[in-house]
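Input: a single structure, listed below in structure tokens.
The complex appears here minus one protein chain, its other protein chains still in place.
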Amino acid sequence: MTNPARKLLYPVGTLLMVVLAALVADPLEARDNPERVTVIRASRVITGTGEILTPGEVVIDEGKITLVGSQLDVPENARIIDATGQTLMAGMILAQTRHGLKGLTRNGTNCDWSPMTQLVEDEMPWQDFLESGFVAVALVPSGSGFPGHSVVIFTAPESTDRVIKDGAYLPLNGNSSTALHSTISRSFDSARGEIEKVDKAREKWEKEQEEAKKKAEEEAKKEGDEKKEDPKKEEPKEFKPPEMKPSLVPLVKILQEQEEALPIIYEVRTPGLMLHFDEAISSVKELKERDPFDIFILPGARNGAFHEVVERLGERSATVLIPPRLSALPDTYIRYSVPVALSRAGCTIISLPLNDDAASMRALPGMLSELVRYGLSEEDAIASVTLHPAKLLGLDDRMGTVEAGKEPHFVLFDKDPLVPGARVMKTIIGGEVVWDREDQ
Amino acid sequence: MRTLSLVFLFVLLASLVVVETAGAGETIVFRVGKVVTMDDEDRVINNALVVVEDGKIAAIGRSRDLEIPAGARVIDRRELWLVPGLVECHNHTGGGSSDLHDYIYLTNPGLRTLESIVPDNPEMERARAGGVTTILTIPGSGNNMSGFGTILKTAGGTVEEAVLKAPGSLKIAQAGNPERYFYGVGRSFMNFNTRQTLRKARDYHLARTAWEEGKLQEEPPKDLHWEEFRPLFRREIVASVHTQIYQVLMTTVKMVAGEFGIRTVLDHSTFDAWKVAPLIKEDETIYTINGPRQIFYDRTQRRIMGNAARWWQAGIRKLGVNTDAPVVPQEELFYQATMACYYGWTPYEALRGVTRIPAEALMLDHRLGSIKVGLDADFCLWTGDPIDPRSSVEMAVIDGKITYEASKKRVF
Partner (left out) sequence: MQIRMHSLLILLIVTVLVTDLPFYCGSIIQFTSVAEAQDPPRRRRRGRPRPTPPPTPEPEKKEEVPEDEDAEYFAVVGAIIHTVTGPVVRGGTVLCKNGKIISIGTDIDVPDEAQKIDADGFHLYPGLVAFRSSGLIGSGDPQKSQDPFALGTVMGLAAGITSTWNGSRVGKLVRGGLDGLTIRKQAFPSITYTSRNPGAARELRQALEKVQEHLRALERHAEEKKENPEAKAPDDKWIRGTFATARNLLTGEAVALTRVSTINDLRLVCNLSRRFGFELLIEGAEEAWIDPGLIARTGASVILTPRIRRDADKDRNQKSGSSIENASILYEHGIPIAIRPRGTAIALWGLAGRDLGHLPMEAAFAVRGGLPEAAAIEAITIEPARILGVADRIGSIEVGKDADFIITDGDLLSYLTHVRWAVVNGKIQYDKMEEGLLDHIRPGGDEVPEPPDDHWPRRLGDPL
């Protein structure tokens, strides 16, 4: 078919699809009728568990994937989302973004600060996330030091259940090693101060309790000699710990090795800073003997230099958030792919857009294909935007692959997502099409 | 009686002066530990004598083979090496200060450095102390053709005494500096401009030659502006071309040397310019005088390359180094060779690259650059290997005159 002919067909096809969709899959009806299941029919389904179904269907019931298969028998009353000709995979997850957030940056130690305070619902560029296939994003506040904690949200334009997870990790920024050292030592010193404050208060309370008890006993003795009545037993005052500074509580949790402690994710601008980070962390006495933090963000600039730390990162099976960009070894024109090298060394790769903007997000799948060309397996390339970020954010029981039991968040491409030029056609969150290229 | 005593006094004084300056008519014999002749056989003669007469080298030989002429003044420095005076192909300090950058038009070849020469400037004393006896002082490279350079010896004196050849070369600058300065022109226009100027000059030269040879009836009008270029097309003087980077060097070789048949000296020839070696090897008259940059950080292989070593490895043998003084001080010409050696060149070739090769490049090898009978007595006595910064010049001899003696005042 010649190109003009194809072009002519598009409007017709679009119209037909819209009508069909309106007739067949009235979402209202689906919601009204809980009995009805939703079925997405695609030409290919990349499950993310190692399987590729051609064609494939995904059955959704009660907000969960119930069945994934090929040429399934579909109930007659099922709502069908027809994506014939398209490839379905798990919805993409962006592990770090500030895109669309408003307001000023905050520098210093503000671990309680939430990016949601910088989010204006009506002004968020949801479209940018959706057209790139991102169903969930981890927002981080901006600023140097510990600017706050990350919050994972759905990207659907209208959502009653926007927040998936409040507090996924603690981002740490520090572009100069000196600032990094002082941020870490100062912040943890302050956190330790909070712990000591509470401990002191507890000691004081315990002392008071003991004294009160003694006093009571003595009095009881005296009184007992005089009267044999029931002593007025004073209810022991419950210990009320002094309030810790909220901005330091997440660090206190780290120091105390609490279950819900968040990992620190350091944004490493140069490979040398990674060593400084380890050095600074190990100079915090409580953290010295522990396993090192092993999640890093390696932003785009200069990243060829990171060849210096590939082995180190591999040895500790680190998780690395990195744009899938090809670069050169430092001070040379020698081509080098840091993500591929990291993956080979044993790291888990999570792909980030080169820049935190719409164009870079749109370009991400194309850049993944470049990684594959330089030796990353296709599975790892897909997982780097689906399963791996889901694991990082502690959401892998809910999303990241197309399997029964997980939530129905998908992205559909017009061809294999790793073929250069592949475009996002539909983005589905919670079983609903929230973005459709044909509507644009 | 009074007259007689005056005459006597005069004669006495005159003889004193003659002895001091070792001028014409006197014979001086230098008895040294080693002579590096840089001659055609690359002879190095140990325990040698060099006889100087009338400012020229009269004889060379082992001390046991050669007799000291009667009445000759003998300078016995058996601990020293006698090495030809170093020759600098690219200098801007002949006027002492930075007086040599006159940027009027993109091409103003009519300007001559000759007019700004100060033979006795302090830079010349330093040059002698660094063993440099001849320099080509040329205008800067801020425009495409900045004028004609002058070849002079560093002995000082009057301009007439100092100047060896004027004009000594035409300075052409391709890319690099002229692009950075205030004309706002790019590479293609500059080459167009240079080519146009050279074409007009050549047409003029051919027309005049035809008329001179009687092939033309009518005399073409004489034009002093174009007259200057004629020695260039007769290959009596060279073009000193400021040229670096592979692409620019190719243009130089193809246009200046090829299209116009001008004897070309590739000054600078740095960065990845050595890639042009195969083109240059075709023309034996093209000289590559590398400097002041001696190294190039090759990012394609993460290696630090010595420019001279790269040229040498590429098969270029007409290879020397320069200082671009004052970019590198003139007295450190030998040190450019030192650096070339650190980064991979070989000492003997490097010494040739600051003596005989630049002399040949300037078409003055019949007078300078080696120790041969009949050549100018331009040489220096060194405490050892001249490429080694630890060795120093103890005595500089130019035209048979001792022009620098470290024992009296050490300058460098």
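As written, the chains take the letters A and B, and residue 1 is the first residue of each chain.
Going forward, contacts are C-beta pairs under 8 Å (C-beta built on N, C-alpha and C of every residue); 3 or more make two chains touch, one makes a residue touch a chain.
Worth saying up front: this structure is predicted, and the values here are computed from it rather than measured.
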Study note, to complete from the structure: By the document's definition of touch, the residue of B:Ile295, B:Met363 or B:Ile402 touching the omitted chain is B:Ile295
Check your understanding: Looking at the whole complex, which of A:Thr270, A:Thr348, A:Thr386 or A:Thr427 touches the chain that is not displayed?
Key -> A:Thr270
Point to revise | Touch with the omitted chain, as defined above, among B:Val253, B:Cys341 or B:Ala361 | key: B:Cys341
Point to revise | Touch list for chain A against the chain that is not drawn | key: 176-178, 181, 270-272, 275-276, 279, 305, 308, 330-331
**Study point:** Residues in chain B touching the chain absent from view
**Key:** 33-34, 36, 42, 44, 46-47, 122, 126, 270, 292-297, 301-306, 309, 327-329, 332, 335, 338-339, 341-344, 346-348, 383-385, 387-392, 410-412
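Please note the rule applied: only the chains that are shown with their structure count from here on.
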Point to revise | Distance from chain B to chain A - Cα centre to Cα centre, in angstrom | key: 70
Exercise for review: Would you pull the chain B residues touching chain A in the complex into a rising list?
Suggested key: 297, 299-302
Revision key, fill the gap. In the complex, chain A touches chain B at residues 328-329, 331-334
